[in-house]
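Selected chains from the complex are presented in situ; the others are not included.
So that you can tell them apart, the chains are marked A, B and C in the order they are listed, and the count of residues begins at 1 in each.
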């Protein structure tokens, strides 16, 4: 068996390498040759091809994502910004929170259960690698039409995968989304978010400083997971012995990950970790090059020492393996015994596989031969950067011209409300969320179906200050809005998540995002992407919330048909005293119901147009970030002053759906009248910057005064109580009927 | 009536966390000499009539579409002995 | 007087141990962490086996945990009268260890289910339920994939006859448990297992919309103080 060593590569400069099969362009390959001054070995090619892939290098998106930095609002809260495994923000009293959302779209289409499960596993390891204890997860999901055949395969599997992995880790699931649209039929979106807590003086970074320090690989053994590409390499370049088809599917072991979490936290506590990195996509290649590049600059690794699940793996396969539940740490030689003892306590296999050097080279050996000898920064940080061409899609103007004005408006608003409420997108998500543990760890203050999830902060880390604080999180995205106008669509996603956090009483602080798009090689898709990023960066600046990190998922398309551009935005907020949190909806009888914000005739991309007419055209509702910010201030101050007994944001389906959901929260009805003169517009328009609150009658004056101060319009609608939702002169619907209608759609389809 | 057995196991290259958890636990329980454990599923399918070739072919189709997830699992079908 | 000491066991994969310890503390007792690999009960007055996915629950819930060194100590101690409460995975472990009869199997609906569940206290004479009234209805969260209680006909009849069914689901059976059984006790009444989670229902701010779980902890405290 011949091994492609550095020596051999130097001796056989003309040997053809399968770079194209690994997704590398000719000029990219030429750059590798220029960097090395020779052709790369198979193992080096493995490293460069994964590190320079779209997924790892962000080569198509980088030039746009820079705006998140250049336009970032000034924020004292930002402790670690973009570029690390996850952003970290200061949440007060010595505490920091780290959070990030990431996609696992394609794997979840291939094998829904494992794809979604490993999506959760991966984002949790990102959070762990910052030195934090993961404390909750969320999942933003998008599927094809609810009644489409393949959705019945994908949705139950995805939900089961998230349920199994998250529940087994002991992380409460505190929110997410379930959206159906035929555009996602071959490209479901599975975006998983994790949030972690740490003491702000204990942030860990992915860096390998200090020559002589040891490189430890710990966690699961390495198998042939997700190395379809590497087998091309192994079989194409070398006489192959056992190049059986290698699997593309990664399988997760949440039990191992739970042990890893506890093990890492004990390692951090014992202070025996110099630098740490999780192994995600690109596995050992990524961890070694990134650690070395950010540290002293050099590293030696003996690949024979990597513990294998499958002993037939070749070095280039080891380098590309995406086996789950693995971490890599840099540890001083003196701390190795203590490190190993903690791993042993938790039954986590750990192996020293290399050492930090100051040579500026990442050198790997196999059976004593040098098979990798590269400057690590060239793989980790100096990947190709593309300025891909983009232009507005051909049909965009026509799409925007085809507004909802031409759609016939309904006479029967009762029927319209029930029809929307009973549609898969607006119906209850309980079929999904009842499969998730929302209670574990005992710190869940709000979870589904609240507007945002909220956690109190307590007892997660020894030596930390006690605090009354809590954090709130929401994710939102609307592909239809973004299809009509990606710039506004991204802003609307941010505005909605911001509002969802604010209605609980938490002040929005920072942003994470997952940008799901079609192929960046299609200039029309690239335009959508560029517009969305520009919109999000501008809006973050206006709202004063920095982007701390995120993820880009391209190639979500079947043939030449891309999904709706779907930026999903997560907002994290802080509430100073978690006991002042505002619960969702009408919490008791006898409260004044108040609508905050103005309503305009806006139906482009609305749920009504979608459900009643299957129509998508025109423009999405107008974005007014100043109004959004003012509304947020009113909500946060009102909560702090104890004025609010309940709240709910207005979004998809407008006031009608918000009222119905508010009644369903505690089974309390209301008798109301509408502020405007067009009941249909009042009830179903999706104008932004609006929320519903309820207050004790004696608190109304104070609320009105507060609204006056921030120039937020405020309309008393009526009073809570009774067993139905009665809107004067329009309809009266028993809460029981609302409940039945709302509960029906998902069980009817998924059993 | 006949009983047809469908055995479904994860493909050999796919991680089997269930089997691994058992294999790791065995030594602690005083069982030595076990090198590996893999955990799969066994289905007992009772069919009307005889287990002739046609019936077995039908069960095989069942295994392929429903009982096994052929993305990650292999299966075998046999008549109970 | 020293506070009562309640052991809270952690197995690899235990998840609700911090909640259990908090509930013990809020009730005024001292939670004592117990580690699965130690042959040591640390002289505690009672033991709480919390929920989770010990060993991933890949084989059967609780199957591997029950062989841990700690269980070697706990099993004889429980037989000798030490009060033991197992919730969820803890209940499964108690059944696997044969401290309680029967077994917990895959939910009838085949899905993991997390919801607030009505429960009737059928037996208010056990070590862990004396602060409730027989017939009292309470609300606790359930969250499990394998909580369907089964036992052979004779065992079931004996449980019913001897009043050893401690909790029954009301307002809908979440998992298809036989006789709607949510929890049972041993003959002596010192070992209780149930699927619902009292430790998630002890504070107004977090967890389930009730604080009905407090009764478990006040019950055991009274018993220990009066002992």
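Quick note on the criterion: a contact is a pair of C-beta atoms (placed from the backbone, for glycine too) under 8 Å apart; a residue touches a chain by one contact, two chains touch by 3 or more.
Computed from a predicted model, the values in this text were never measured in an experiment.
*Asks:* Which formula gives the number of each chain in the whole complex?
*Replies:* Here the full set of protein chains amounts to A x1, B x2, C x1.
By definition in this document, only the chains that are shown with their structure count from here on.
*Asks:* Counting in whole Å, what is the centre-to-centre distance of subunit A and subunit B, each centre being its mean C-alpha position?
*Replies:* Roughly 36 Å separates the two chain centres.
*Asks:* Quick one: subunit B and subunit C, Cα centre-to-centre, how many Å?
*Replies:* Once rounded, the distance between the two centres reads 34 Å.
*Asks:* Tell me, which residues of subunit C touch at least two other chains?
*Replies:* 55-56, 58, in rising order.
*Asks:* Which subunit B residues reach two or more other chains?
*Replies:* Residues 17, 21 of subunit B each touch two or more of the other chains.
*Asks:* In the complex of these two chains, what residues of subunit B are touching subunit C?
*Replies:* Those residues of subunit B that touch subunit C are 17-18, 21-22, 25, 28-29, 39.
*Asks:* Which residues of subunit A touch subunit B in their complex?
*Replies:* Those residues of subunit A that touch subunit B are 110-111, 114, 220, 223-225, 244, 246-247, 249-256, 309-310, 323-324, 347.
*Asks:* Help me check something: in the complex, which residues belonging to subunit A touch subunit C?
*Replies:* For this pair, the touching residues of subunit A are 160, 163-164, 167-170, 253-256, 258-259, 346-347, 433-445, 456, 459, 578-579.
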